[in-house]
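As you look at this complex, bear in mind that one protein chain is not there, while each of the others sits in place.
Our next item is chain A:
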């Protein structure tokens, strides 16, 4: 079942926290809402669940306008960061809760609870209480509870944020597997973690300051971000202020041969190059500057180079003889790896 936001605006006391969101999640699609805190992403999810009432706009589940429906009539599965399991109920009763609320026949409840617990690998823990489980196990139960009602839409609100890093990557793989097993379920996945979004999502909606900034497949957003915010929030980015020339762009005195189609000569623009696409030494599109910091990251070295007062980051395969602090170096990047973005944002990379 698909989800559609039609110009959904949410405001608290005149304070707009979600500004005219237009977004469509296709049936069976995993859409990540990615953004910093306060960007409106959780508000958008809560508007689908029915816990916030839009000031204007409509929310659709499939073809059904659910804007005025109470949460209990929307048939949505929801999983939140802090699990929100019912502490006095055993795991199996937590999972059965939604089925009992829907008056599902007893015999069927038993099989569906077993099925949901099996799917999340929690079958052996049916008789436990939530307090007897680890964080990761509790989150699995929460997912089983949400899936037991066989929702057409699954809302996940920072589901992995309370887990430690190692557990998180394991759960990420689990969620991907669950989605393969339930290909018809649309998933709206709210996160501030770009890795989760890049790994799991079919498409990512980048949110900032209550607005949708960009929406596209992870590859599109990474390769060709629409604006500086998207470039810096989805992956790392060097964002450099350039002046568009006749057949390229200029960063200070450096002439860069890049595709400037669509930009008028003489205009200001922001050049975006991913740090791992920047090379050390001579090549096309040279940038010369001094090393201000060098970080060894195991498999790579991260160089911070000051180029005419702009900081340029380069992620290089581990160097045998890394340049010294203060040394002058030359960096380069391929023309096709650079993207020209509208100006307006400084080089804060």
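Observations on the model:
Rule of thumb we're sticking to: contacts are C-beta pairs under 8 Å (C-beta built on N, C-alpha and C of every residue); 3 or more make two chains touch, one makes a residue touch a chain; residues count from 1.
The criterion applied here is as follows: contacts and distances are computed from a predicted model.
Here one chain is missing from view; checked against "MoxR-like ATPase", "Tricarboxylic transport membrane protein", "2-aminoethylphosphonate ABC transporter permease subunit" or "Cytochrome-c peroxidase", UniProt names that protein "2-aminoethylphosphonate ABC transporter permease subunit". Interface note for the absent chain: among A:57, A:71, A:136 or A:323, the touching residue is A:71. Here the missing chain is touched by one residue of A:4, A:112 or A:145, and it is A:145.
Contact with the chain not shown here comes from a single listed residue; of A:88, A:127 or A:325, that residue is A:88. The set of chain A residues touching the chain not shown comprises 49-51, 70-78, 80, 82, 84-89, 97-98, 101-102, 142, 145-146, 149, 155.
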